[in-house]
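One protein chain is absent from this view; the other protein chains keep their places.
The letters A, B and C name the chains in turn, as written, and every chain counts its residues from 1.
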Amino acid sequence: MQSRSWLMRPFGERSTLIFLGVLLATMALVTLLHVAVPAGHPLYVSAYTVNLFGKYLSYALLAVAVDLVWGYLGILSLGHGAFFALGGYAMGMYLMRQIGDRGVYGHPVLPDFMVFLNWDSLPWYWHGFDMAGFAFLMVLLIPGALALMFGFLAFRSRVTGVYLSIITQALTFALMLAFFRNEMGFGGNNGLTDFREILGFNLRSSDTRLGLFLATGVALALGYVLCRAIVTSKLGRVCVATRDAEARTRFLGYRVERFQLFVFVVSAMLAGLAGALYVPQVGIINPSEFSPLFSIEIVLWVALGGRATLYGAVIGAILVNYAKTVFTGVMPDAWLFALGGLFVLVTVFLPRGVAGLLALRLRRRGDSDASLSAKEAAA
Amino acid sequence: MNASRRNMPFPVRIMSSPSCAVAAALLAVASYGAVGQALAQEEPIKVGILHSLSGTMAISESTLKDTVEMLIEQQNEQGGLLGRQLEAVVVDPASNWPLFAERARELLEQHEVDVVFGNWTSVSRKAVLPVFEELNGLLFYPVQYEGEESSENVFYTGAAPNQQAIPAVEYLLNEVGVERFALLGTDYVYPRTTNRILEAFLKEEHGIADEDIMINYTPFGHSDWQNIVAEVRRFGSEGKKTAVVSTINGDANVPFYRELANQGIDAADIPVIAFSVGEQELSGIDTGPLVGHLAAWNYFMSVDTDANYDFIDAWIDYTGDEEAVTNDPMEAHYIGFNMWAEAVRKAGTTDVDAIKEAIIGVTVPNLTGGYAAMMPNHHITKPVLIGEVQDNGQFDIVWQTPSTVAGDAWSDYLPGSRDLIADWRKPMECGNFNVASGRCGGSTAAEEAEAVLAE
Amino acid sequence: MSFLRSLASRDRVFDFLVPVESPVDVRHGPILYLEDVTVSFDGFKAINDLNLTIDDGELRCIIGPNGAGKTTMMDIITGKTQPDSGKVWFGSRHDLLTMNEPQIASLGIGRKFQKPTVFEALTVFENLELAMAADKRILPTLTARMNGEIRDRIDEVLLTIGLAELRGRRAGILSHGQKQWLEIGMLLMQRPRLLLVDEPVAGMTEQEMERTAELLTGLAGKQSVVVVEHDMGFVRSIARKVTVLHQGGVLAEGSMDQVSSDPRVVEVYLGAEAEEEAV
Partner (left out) sequence: MRYPPVAWPVATGARAGSAVEDSEPMHAATRGSWLMVLVLALTLALGLTLAAPASAQDAERSDDTMAQALLAALDVSSFAAKGEAIEAIVRSDDPRARGWLQALLDGRLQRTDDGRFVVVLDNSGRQWPVEDALTGEALGEMSRRDLDRIGINNARRNQLRSAIAVVDLYAADAGLRRASAERLLGEVDGDLAGSLAEVIEAEPDARVKERLLQALAIYRLEQGEVEAIDDLRGSLHPRVRVALARAASGAIESRAAAGEEPTLVEEARSALSGIEQKLKVNRAVETLYFGLSLGSVLVLAAIGLAITFGVMGVINMAHGELIMLGAYTTWAMQQLLPGQPGLALILAIPTGFLVAALAGIAIERGVIQFLKGRPLETLLATFGISLILQQLVRTVISPLNRTVVTPQWMSGSIAINDALSLTLNRMVVLGFALVVFAALMLIMRRTRLGLEVRAVTQNRAMARSMGIRATRVDILTFALGSGVAGLAGVALSQLTNVGPNLGQNYIIDSFMVVVFGGVGNLWGTLVAGLSLGVINQVLEPWAGAVMAKIIVLVFIILFIQKRPRGLFPQKGRAAEG
């Protein structure tokens, strides 16, 4: 197993194969039930549901990204929403530019909100986003660059633990305030919305929506495999080593801060990708995605699903968001009780999350990543 | 397509082919007269309510949910509509904008509601707009807003800037003799636009100089107003009569007014006229020190008409709270609901397209003793009232427009929208018709036609 | 003694495993050289004008009462703590004060902590794998593959430290003594020029202590070893040269017999121990 190339290694794991199998089967089933089953049939999956699943999957990818840094590197980022939102904004800018002259004011270049605020030309940072390739590259590069800058400073100075968590929170909070400012040129509180098409496909057609759902599924699969490949490589073990005994790892000659930075940047890029897939599906990106509470919520998904397992993060993200969808519809006045109660009960009674329950059944010898000692849990 | 699916009088399986959908839609409309009545007895009319019940906006929106529920209850007591009962479908978008879009889709696609009453913030409206246009739903939006929008599927029962901001400033200029203006707002699109419109209006129409206009934006929920209020105090002590025009939103108002009172800014010296502070907001503030500050709305609870007293009594009975207050967006829902009900009666169906056509020109009584009419641009006519805060948390109406004002979707004071008009009647059917170029710029209708051709 | 022999022979068999020869220059004297080192925390001088030289291949024991500055000295050598003043040289070419921990570690200074520190979530095998001398930059680490030679090398060390049976177990479940051994094993994998060993026998049985003593004395000669230990019996069993630290400085230096007959040492030690007992 160890002798395979690092990227192929996850395919030798049972858990990864099961995960990919379930994911692909779900995607195929949803597609089939949406396309082939007539509307009104009890098995019919509506465009609404497809869209909802697409959203869940993008959240799942975000949760995987968070689990990579929190579960394996021990960095509790309370600011991953920022990378998600930045990816989303990059995508949003592309979608805005695709509107072209079909905005309400019919301006050929400027998005509506700029006309509305009386801007006469496109700000420099909006250039290039009319090209899909450039925009998609930025989806990865912008969050990556921010993570690189922030991580370089923080890891070099050995900011750790709670201090790191709080300054990641400060980071996303500062970005939220900045993006709320209309002068920033990102549409202020209203954000970017009213998208028309992506790569020439009409965003309001249910076929595009299905396509986006499938694309998100594929992205999640790839992201999962990439993360799995990282954590099963020697680098992944260095991460776990860093998480549990940072000083020891340093004394073994590893430049711990560089490893942290590398994984942090990869995670930020994945979060950005998740954001970029999320935006066309929900149709809006606005600064509230930067809200620190949202970032805390992401961590909760991971905790609920089970930390340091990756598949647990996926389960957690889907479970919590599904619960939210159901509860806000079924008991609009009391859903916060249910959600809050869920968080409390899971942390108290299921310290290793849903995946912990699964792991009890699937526990195999040597599957070292799937379990955490008490000390790690405390880290 | 979905609209037609929803209103199908008998189960027809539609595959996603446009021609099939068009045929089905025609069939649906044609057969409604005959089959519609028979079906009507069985199924209630579903009314969607899309207001946040949790999160930051719950403070404003939750009473609107109750209002619509009360109106539905009253309507049902009168026998419902078209002989069918009304049923409220309540969901909670939790003050989360993407969730608004999701919930809107749920209401329209899963619950197949006939009409939706909802939204408060501009951003939530912007988020659901594409959903309503895509699924051809009906949305009644009850809050004063920045304008610059007219959607085929949305009816704006709150005030446009020309129904609130401009008359309010004219009042300050003409009746109070104000020469300097401090425009304070929360940093989002409504205050930004309103202030831009006001700035242009003050400079162009009244020759107010640059140094006599101060503009300041603060973040949502801003709670430390010391510096800004001190600045306003200095701004107002330069010898010219000064007023503050406040588009400060929601939660930030309480600390703002507290600071005003404590720094001793009296309404008689520097009056504050607010566009977002109503009876409900005042119910969270000790109004003793605020007597005399102003608000501009299209309705006040203190309006002295029997219709209003009936509404207030019904509301108090419905909530069981003797101290319950009514406010402008509630009246907007009252008007919107009655307009929709009237349009349903007129059209004899709840079909969205039929309602859209029938509702233009519908006139219903408002609570201030006049009538509100739905204009072709999907905005309504409203009187503009200026009220002064009283120590009992109510407003005393000190001025009002002689007649009602029709809402203007596109402001005359913004360069981008000067030439735009909205008219959803045939044959124009356009939300942003450019009178200069004579074409419907970027309209969704044109785009949809393209899309159909492309397929 | 067989494992010692295997240790000795390993160099010849697996010499490709020795990292690119550590550039330490010991031609002109000692491998480690500390001069006038001072460090204080909040005004308290933990190390005060410390002077210490360790020769290449030497096995040095450092003893001293609690608070004498033993661990702080180790922290300074390994780059964890920056002294306020003084010089710390590794060989005659490397100023350790200008380097950080990983740089110092890759120069060939290995350290065993007072409290055994192993990676509890990883298996015994993986612990050793990480410790192994290799290219420790990011991409090589990411793409590193396991091969037969590496496996053999780890297996050998596993045999040496007696944990071969437990190779697949997570290190977190090992006993205290086993963790000590694992940590020593990790040091061996690192193949350092200089080993700093902080209380290696705490929590060990008599037998294990003996094995440890054999191991350490076997290492000396090719590698320099600095042992900080409380257990006088153990020190006596391995020591050739002993340094006594007291209040951050060197109190005495010499053979165990010389040192233990030094009246100052006796006073410090007995006094301190008497106090400790009193508490």
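As a convention for this text, a contact is a pair of C-beta atoms (placed from the backbone, for glycine too) under 8 Å apart; a residue touches a chain by one contact, two chains touch by 3 or more.
All values derive from a computational prediction rather than experimental measurement.
Peer 1: Which listed residue, B:58, B:86 or B:182, touches the chain dropped from view?
Peer 2: In the complete complex, the chain left out is touched by residue B:58.
Peer 1: Among B:79, B:177, B:369 or B:415, which one touches the chain that has been omitted from the display?
Peer 2: From the options B:79, B:177, B:369 or B:415, the contact with the absent chain belongs to B:177.
Peer 1: Could you tell me which of A:20, A:215 or A:296 touches the chain that is not displayed?
Peer 2: A:296
Peer 1: On subunit A, where is the contact patch with the chain that was removed from view?
Peer 2: Within subunit A, the residues that touch the unshown chain are 76, 150, 153-154, 156-160, 162-163, 165-167, 169-171, 173-174, 177-178, 180-181, 292-293, 296, 299-300, 303, 333-334, 336-337, 339-344, 347-348, 351, 374, 377-378.
Peer 1: In the full complex, which bits of subunit B touch the chain not displayed? Write them out.
Peer 2: 53-54, 56, 58-59, 62-63, 175-177, 187, 216-219, 221-224, 226-228, 230-231, 234, 237-239, 241, 251, 254-255, 258-259, 261-264, 267-268, 271, 280-281, 283-286, 288-289, 291-292, 294, 302, 304, 309, 322-323, 388, 390-392, 396-399
Throughout what follows, only the chains that are shown with their structure count from here on.
Peer 1: Could you give the separation in Å between the centres of subunit A and subunit C, each centre being the mean of its C-alpha atoms?
Peer 2: The computed centroid separation for subunit A versus subunit C comes out at 44 Å.
Peer 1: Between subunit B and subunit C, what is the gap in Å from one C-alpha centre to the other?
Peer 2: Between these chains, centre-to-centre, one finds 75 Å.
Peer 1: Quick one: report the Å distance separating subunit A from subunit B, using the average Cα coordinate of each chain.
Peer 2: 35
Peer 1: Touching two or more other chains, which residues of subunit C qualify?
Peer 2: Within subunit C, no residue touches at least two other chains.
Peer 1: Contact residues on subunit B for subunit A in the complex?
Peer 2: 5, 11, 13-16, 53-54, 90-94, 96-99, 101-103, 105-106, 109-110, 121-123, 126-127, 129-131, 133-134, 148-149, 187-189, 192-193, 196, 217, 219-220, 414-417, 420, 431-432, 434, 441-442, 447, 451
Peer 1: Using the touch definition up top, name the residues of subunit A that touch subunit C in the complex.
Peer 2: The touching residues are 2-6, 230, 233-235, 237-238, 240-241, 243-245, 247-256, 258-259, 262, 365-366, 368-369, 371-373, 375-376.
Peer 1: Which residues, counting only subunit C, touch subunit A once they are in their complex?
Peer 2: Its residues touching subunit A are 78, 80, 100-102, 105-106, 110-111, 113, 117-123, 126, 129-131, 133, 136-138, 141-147, 168, 170, 172, 186, 190.
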